[in-house]
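Below: one structure, written as structure tokens.
All protein chains but one are shown at their positions in the complex.
And now, subunit A:
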Amino acid sequence: MINVATEATITAEPFEAPGPGIFDLPGIAGTAVTKPMVQLVLAAILVFGFLYLASRKRAMVPGKLQFAGEGAYGFVRNSVARDIIGAHDFQKFVPYLAAIFFFILVNNLFASIPFIQFPTFSRASMAYSLAGLSWLVYNGVGMYKHGPIGYLKLQSVPSGVSPVMYPLLVPLEFFSNILVRPVTLALRLFCNMFAGHILLVLFATGGLYLIETASPINIVAGSLAWVLAVAISFLEILVQFLQAYVFTLLNAMYIQGALADEH
């Protein structure tokens, strides 16, 4: 037994755990275009294609496609935009929120789709991009409504607090409302996608490595790792949806906070 094991470890190469390097994909066919970039475009095409085809007919009694599209769009429109921003001025933010939600959702789901199997937003820069845009949008909306000074005052000075506390609270509020939000927004999305993917790769390659050693115990352990990988895949699908939802929800909440007269 020990002999077999030592023999196996001697003959096999040592296992190399997947690291951040697996996210640095080379350009396709020697160009600078990488897989996640292609995925971004593909996601945009899929989202627009689906929503456009579903919305085009405008039948009073919807068919299956239109029903699905209306359900998806209506989910963002009613449960996110209207419920959070309020019935008065949610309408003009619906396209933005719908685009954010479906774009992130499809890009996240790519991680679980066979032959693609890479979460676009595990590239931190892409998450930075959308988070930065969100930051511009909610601050822009607030400044447009209250004026730059009025908006900063609204976001930084808590109402209903004695002015004695201001020196303590104002920097804190400014920090949390203006500076931290885009960072958490980007990191939450990026880290979830990054960690989920690396975990899956670890279980898959580790399982493969164990099975290839051909020792009975390792084969059992490797098979177990693969079973776990399948279970984690399902968990990941949930996480992918949740992250898209949370990103959209927070966008809506930030916009609502920027529009509100009292913070």
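By our rule, a residue touches a chain if its C-beta (ideal position, glycine included) is under 8 Å from a C-beta of that chain, and two chains touch if they have at least 3 such contacts; residues count from 1.
Criterion: contacts and distances are computed from a predicted model.
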{"item": "Absent chain [UniProt protein name; select from \"ABC transporter ATP-binding protein\", \"ATP synthase subunit b\", \"2-oxoglutarate ferredoxin oxidoreductase subunit beta\" or \"dihydrouracil dehydrogenase (NAD(+))\"]", "value": "\"ATP synthase subunit b\""}
{"item": "Contact with the hidden chain (one of A:84, A:109, A:130 or A:154)", "value": "A:130"}
{"item": "Sole contact to the chain not displayed, among A:26, A:150 or A:171", "value": "A:26"}
{"item": "Sites on subunit A contacted by the missing partner chain, in the whole complex", "value": "19-21, 23-24, 26-27, 32, 36-37, 40-41, 43-44, 47-48, 51-52, 55-56, 58-60, 62, 66, 69-70, 73-74, 77, 91, 94-96, 98-100, 103, 122-126, 128-130, 132-133, 190, 194"}
